[in-house]
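Have a look at this one.
With one protein chain withheld, the remaining protein chains of the complex are depicted in position.
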Amino acid sequence: MKPHHRTLAIAALCATAGGASAQSSVTVFGVIDTALSHLTSGDVSRTQLAPDANTSNRLGFRGTEDLGGGLRAGFWLEAGFAPDDGTGGSTNTNNQTSGAAAAVSGSQGLTFGRKSVVSLGGSWGELRLGRDYVPSFLNLTTAMHPFGTNGVGNAGSLYYPKAFGGTTARTQVRASNSIGYVLPGGLGGFYGQAMVALGENASTAGATRDDGRYQGARLGYRSGPVNIAVASGKTDYATGDYRQSNAGINYQAGPVLLMYLWGSNKVGTSRTVAQMVGTRWRMGQGEWRFAYTRLKATGVANDATHVALGYVHALSKRTALYATYAQIHNKGNGTAFNVGLGVTTPGGTSKGHQVGVRHTF
Amino acid sequence: MKPHHRTLAIAALCATAGGASAQSSVTVFGVIDTALSHLTSGDVSRTQLAPDANTSNRLGFRGTEDLGGGLRAGFWLEAGFAPDDGTGGSTNTNNQTSGAAAAVSGSQGLTFGRKSVVSLGGSWGELRLGRDYVPSFLNLTTAMHPFGTNGVGNAGSLYYPKAFGGTTARTQVRASNSIGYVLPGGLGGFYGQAMVALGENASTAGATRDDGRYQGARLGYRSGPVNIAVASGKTDYATGDYRQSNAGINYQAGPVLLMYLWGSNKVGTSRTVAQMVGTRWRMGQGEWRFAYTRLKATGVANDATHVALGYVHALSKRTALYATYAQIHNKGNGTAFNVGLGVTTPGGTSKGHQVGVRHTF
Partner (left out) sequence: MKPHHRTLAIAALCATAGGASAQSSVTVFGVIDTALSHLTSGDVSRTQLAPDANTSNRLGFRGTEDLGGGLRAGFWLEAGFAPDDGTGGSTNTNNQTSGAAAAVSGSQGLTFGRKSVVSLGGSWGELRLGRDYVPSFLNLTTAMHPFGTNGVGNAGSLYYPKAFGGTTARTQVRASNSIGYVLPGGLGGFYGQAMVALGENASTAGATRDDGRYQGARLGYRSGPVNIAVASGKTDYATGDYRQSNAGINYQAGPVLLMYLWGSNKVGTSRTVAQMVGTRWRMGQGEWRFAYTRLKATGVANDATHVALGYVHALSKRTALYATYAQIHNKGNGTAFNVGLGVTTPGGTSKGHQVGVRHTF
C-alpha cells in the first residue's frame, strides 16, 4: 500500500509548439498479484482465483516536475483492477453511500479510484488535491501490520470491519475531494500528514449537509530500529459519525520485525477495538509473517480473534511467490467477521488458504 | 482544448516476428487540473473540489508513423477523468440521447470519449475516422474565447447552453462515428476542417433514421496579429434539428489579445445568440483574462449576461496556478443559466469562485 519508490523514468525531449523544449517524464507502473484461494466459512466453501492476496493490483501513471527554487509539481493517477477477470475497480465520488454504486458484473471499467492527485511540494512539505488514502488508514498497511490490508491475513478484516459500518463509512481507506498536507523529510525522524475531504453537499441539504466530510491526521517517528505512529480521523454522517483511530509500533531486532497495532472503529454507537501482535521475519530470500489479533466489539458485532501465518519467497526484487493461511473465530452471535468469503455463520469460524504470485512493474 | 503540440517520444526498436525492425513511438500525455470551487445560485451554495476549471483533465495515448512519400498514419486515444474522485468520463455511441447513458456514481470507468481517431495524412491534408471534436465547436475553445470551455467563465455556459437542448443535442462538443477532413498547413494562413458523422440507425427506423447525423465545417484565416474563423454544423433529430454556428476574431496588440465571439444555438424553434468581448493580457509570468457575454434567447430560455475575470500564473510551461470569478445574471423567467451548480432560480444570479492548479504531462 505504500507509494512505490522505484521510478521508471521515460526521459524525453518535449518539443513545444513554439519550438522550445523541456524535459518531461511519465512513469507507467503497476502491480499484478493473483492467488489460488480456498475459503471456508461454516459449511460453505469456494475455490477461486483471487486478486490482491499479497499486494493490491494497480496500473498507474505518475510524474514530477522540478519547478526550480526547491518547488516541484507532481501527479499520480492509479487504477485498481482484478487480474483474474480484467475488471477495473470503482471509486466513490462524495465519501457517502450515494457516491459508491458498483457497476454490474463484468462491466466495471478502470477508474483512478486508488489514487488521483495533483501536488505541489517544497522544503515545507507537500500539498495534495484529489482522491488519496486517509491518514487514519496508513497505520493499517504493511508499515504497521505484517499482512497490511491484503489477503486472508489482512488487517482490514478486523481493523475496518465491513461487518458493520461498511456501507456507511466510506472513508475507511480513502477519501475523494481531499486537500492533504504531508510533512517534509528531514524533521529528525518525524513524519506525518493531515487531510480534510469534502462531501460536497449543497448548503440546502439540511441534516446531511456535512455528510462525507473527513478530517484526520497522522504523526509518526522513526529512529534506528523503532518506528511508531498514531492516527485518527472522523467522517461526518447524519446517521452517526465514523471515527477511525489507531497506533502502531515496530521494533527491528536483526532479521525480526516485532509489530504491535491498536485500532478502533466507531460508527454511531457501535464500536470495535482490535489489538495485534505480529512479526515479519526475514530468512534469506524469504520472509515469514505472523499476526494474532483480538477484537472487542460493542454494539452490533461480536468479539473475534484472527490468526494468520504466511510466507513470501522473493524470486527477485520485483517478483515473489507466497502462501498464507488465516482463520477468524467469532465468539458470539452478533454480526460476524470472515476472511473474505462474505458468509459467516454467527459464532462460526472462517478460514482461508492462498498461494499466489506477485509481480511489480 | 487544442491538441497538445508537445511530444514525448518513446522511440524504440520494434523487433517484428519476422526479424525485421522499425522505429515506433507511443506518446503518453495528459492534463490534471483541480480547483477549490465555491458556487452559489440564489439561496443554494456548494463548496467542492472541481475538475477542469482551467483545462480539461485527460490521459491520452497517441503516435504517428511516417509511411514514406509524404504520407503518415496516426492514432489519438484520449480519456477524460475527474481528478477529485478518480472517475472516468463517459462517451456517446450514436450522437443521440440513447447512446449517452451515464454510469452510476463511482462506477464510471475510463473511455476514450474525448478523442478516438485513426488518421491518414499527407500534403493534401488529413483524414480522420472515429470520435472527435465537431468543427462547429472549435471556435468556442481558447482559440476564440478567453476561458475556452472550462471553469465558471467557460463559453459553454451560454454558447452551447445545456439549459435547453442539452439532452437532445449530443453533438455540441464532439461526435462519434465521424469521418473528418482537416486542411493541410501552408495555405497562406487559411485553415479549417469538415466532418460528417453517422447516427448509425437502421434503414427501418422511420422518422428517426437520420437522428444523430452531423454535418459541419469550419474555415479560418490567421495572418500576423489577426485570427478569424467561422464555423457551422447541423445535427438531424426527428424532434427538431440542432444547429450550431459561430464566428470569432482575435487581434494581438502587444501583450493584449482582443477577442470577439458570436455564436448561435438552435434546437427546433428555440434559439440563443451570444456575443462576447474579452481579452487575454500577458503580464510577466501571468495572464489576466476577462470576458463579457450577452445572450439573447428565443423560445424556452431567458436572456442573460455572463461576466468572468481570471488570472493564470505560470510556474513553468507545464504548471500553473489560477483563480477565476464569474457570474451569470438571468433577465427573465424562462429556463435559466448558471456557472456550474446546476440550480438557478428563474431571474436569479449564479456566481462562482475557483482557485486551482493545472499540470500537463
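For reference, chains read A and B in written order, and residue numbers begin at 1 within each chain.
Note that contacts are C-beta pairs under 8 Å (C-beta built on N, C-alpha and C of every residue); 3 or more make two chains touch, one makes a residue touch a chain.
On a predicted model such as this, the values are computed, not experimentally measured, just so you know.
K.L.:
Which of A:Gly63, A:Gly88 or A:Gly278 touches the chain that is not shown?
P.N.:
Spelled out, the listed residue whose C-beta touches the missing chain is A:Gly88.
K.L.:
Which residue among A:Ser107, A:Ser123, A:Thr239 or A:Asn333 touches the omitted chain?
P.N.:
Spelled out, the listed residue whose C-beta touches the missing chain is A:Ser107.
K.L.:
At which residues does chain A meet the chain that is not included here?
P.N.:
With respect to the unshown chain, the touching residues of chain A are 5-10, 28-30, 32-34, 36, 43-49, 59, 81-88, 103-111, 315-319, 343, 356-357, 359, 361.
K.L.:
Tell me where the left-out chain touches chain B, residue by residue.
P.N.:
10, 12-17, 20, 22, 24-26, 28, 61, 63, 65, 67-68, 71, 73-75, 77, 79, 88, 90-94, 98-103, 108-118, 120, 129-131, 176-179, 198, 200-204
Convention: only the chains that are shown with their structure count from here on.
K.L.:
From the mean C-alpha coordinate of chain A to that of chain B, what's the distance rounded to whole Å?
P.N.:
Chain centroid spacing, chain A to chain B, equals 37 Å.
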